[in-house]
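Following: one structure in structure tokens, then a few remarks.
Not every chain of the complex is shown here; the ones you see sit where they belong.
To keep things simple, chains are lettered A and B as they appear, and every chain counts its residues starting from 1.
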Amino acid sequence: MKCTVGALSALRNLFLTACATLQILSSLYLYKCSVPACAVLQVFTFLDWRRHRSQSRYIHHIQTIRESGVVRSISRPVMIVAALSAVVAMYNHLFVVKPPWLPAWLPSPLTVAMEPIQLTTIALSLLLVFRTNASYARWEEARKSFGAITTTSRDIARQVLSWLPNTNEGREAKDTACRWLIALAKSSMVHLRDEHDLRQEVGSVLLEEEVARLESSGNRPMYCIQVLSHIFSSSGLPFNLVVCLDENLTRLVNAVYACERILGTPIPLSYTRHTARFLMAWLFCIPFTLWPYSGWAMVPLAALISFVLLGIEEIGIFLEEPFSVLALEHLCGSCAECIQSMRRSDTEISERVGGKGLQVQ
Amino acid sequence: MKCTVGALSALRNLFLTACATLQILSSLYLYKCSVPACAVLQVFTFLDWRRHRSQSRYIHHIQTIRESGVVRSISRPVMIVAALSAVVAMYNHLFVVKPPWLPAWLPSPLTVAMEPIQLTTIALSLLLVFRTNASYARWEEARKSFGAITTTSRDIARQVLSWLPNTNEGREAKDTACRWLIALAKSSMVHLRDEHDLRQEVGSVLLEEEVARLESSGNRPMYCIQVLSHIFSSSGLPFNLVVCLDENLTRLVNAVYACERILGTPIPLSYTRHTARFLMAWLFCIPFTLWPYSGWAMVPLAALISFVLLGIEEIGIFLEEPFSVLALEHLCGSCAECIQSMRRSDTEISERVGGKGLQVQ
């Protein structure tokens, strides 16, 4: 019976210690919780690629570890695991040293065999990596969908510029279309991000009155597309070409709603939560398994293990909402620039190459 | 021969105990089985994302563990595994303590080596995670397909509004088309869910007589598309534009049947069942392997292991039928709102931008 009592009291103590630790730490933990600003918002250049591939990247990775958003985000839970490890190691150490002041009724060392934990390691690793991959797929789809908005805008600009005649009326229609295409990209950005102000973004391309109308509309990107749709249907272009422009508008509608879909639907919460709970339970068990293998080295080891696994989970969460991670300003800016540069070179090209323009048949 | 007899009787006892346990528990188990209501039916906002990424999410995950549908669903099988573990642990404990009243003929402790079980752990983890991923892929396809219905509806509304003339007849056709587009989204939702009532959903947009006709039709979403098809073909629009509208109708047909396909075809049952049986056999073996490693700690460990693995399987089952998990009401509502807001702003835009409208050529 002594053995049972010993085991039971060991369990009780294990839980009591854990609960107290959790209580104290969670209050400290919540003291200040903020989402770190992410800084991955520029587009890669050739120089960046050269650095990215350079052999010095390993040293760079070590040097930047303190500035990393992921590392800062997970530093608290990692420290909690390390603290728990230290408590467990101290307790177990006392049993080896057996100082005279140690009460005799204390249960045996806090250790759990590692083998049962190992049984779940594969499932945990797979879940974590697959979840991160699902987030990465969302990130990539978001990049493609927002890219579809800016690319299709350029394509529509190209069509409008080469099809509309260079009469006064045609020139005005070209200008209006270009302005609204730029406004579409920018209002999509505002729609998908929390921090932007619509008036500030589109103020330079739209008229004051248009901005007000746009601002008061229900779904702003859709309003821009509706305006474009009306511009094209009343442009006097032949129906074939109107249809061709309309196909591009349909692409824009699909791209805008693909972005909205990604923003509005996270990976099913039960999936995310189960993975996180699995990871937390697993990380909570780890400190109790390491003492027989590593002694005091278990503290850095537990910190390391929790660092790498929590890091994978953090990246998964981080990429799940991709619009705050993507360089949307840059994409909108280069789209606007490209449309304006096409507008500028339009007259020159049309004079040289296609002086005659579209011929009514 | 004694050894054989011992081994055989151990096996026999193992099976008898297991059968009795199963018998008793399965009757208790089936006492009340209900599908838990899932509550993941709203769309994510910026605030939700901020919470989702916050460092306090770990504490939130612990606090909400009791409200989680997945946890409630798997609580029974987890408790069964824990109870089995407790029985095994008690039996094995008796052999260590050897109380005088223990009959001598009882077989040796109930333990099986862990190594043979470990051989199958990788295959089990892979199967579970891949199956969950297949369910997640279904969920994502369902989200995209239903999204295609609402997005294409908006796109058709845009086309109709900018192409039809603002004559009385044209305005009426615009109204009718918008009404039937909203009815399509709502009747698709009713088609894909069990709990909705068609009359209640579309009563506000369709006339009484139309609702009756729709209700009595074989396939309701298809009926709506057929009506739209007739509206467009008799709208007097040029053929090019009729074809362009028809392409969007084809997209609607494909999206509706993609949803129906997902609802009608689960992941092949042999796949699902084999995974579940594999998991059940594996979880049944686990309690017999843990005693030498963990002693009484095997009870929480077995509960933990079964919790994480059954949870993965439960999520796979949960996401396999995605329409009861997706926020279809919200999607339909925002689609209807968008179409109505486009209808409202149509006159204003067409007056300002495209006063002339489509010109007959």
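Simple rule for what comes next: contacts are C-beta pairs under 8 Å (C-beta built on N, C-alpha and C of every residue); 3 or more make two chains touch, one makes a residue touch a chain.
The shown structure was predicted, so the numbers you read here are calculated from the model rather than taken from an experiment.
Visitor: Please state how many copies of the single repeated sequence make up the complete complex in this structure file, given that 2 appear here.
Guide: 5
One rule holds in what follows: only the chains that are shown with their structure count from here on.
Visitor: What's the rotation, in steps of 5°, that superposes subunit A's Cα atoms on subunit B?
Guide: 70
Visitor: Rounded to a whole Å, what is the gap between the Cα centroids of subunit A and subunit B?
Guide: Going by mean C-alpha positions, subunit A sits 24 Å from subunit B.
Visitor: For a test of understanding, state which residues of subunit A touch subunit B in their complex under the given definition.
Guide: Touch residues, subunit A against subunit B: 1, 3-4, 7-8, 11, 26, 29-30, 33-35, 73, 76-77, 112-113, 115-120, 122-124, 126-127, 130, 134, 176, 194, 213, 217-219, 222-223, 225-227, 229-236, 238-240, 242-243, 246-247, 249-250, 253-254, 257-258, 261, 263-274, 276-278, 280-281, 285, 317-318, 320-321, 324.
Visitor: Report the residues of subunit B in contact with subunit A in the complex, numbered from low to high.
Guide: Result: residues 40, 43-44, 46, 48-50, 52-59, 61-62, 64-65, 68-70, 93, 96-97, 114, 117-118, 121-122, 124-126, 128-129, 132-133, 136, 139, 143-144, 147, 150-151, 154-155, 158-159, 161-163, 238, 240-241, 243-244, 248, 286, 290, 293-298, 300-301, 304-305, 307-309, 311-312, 315, 318-319, 325-327, 337-338, 341-342, 345-346, 348-350, 353-359, 361 of subunit B touch subunit A.
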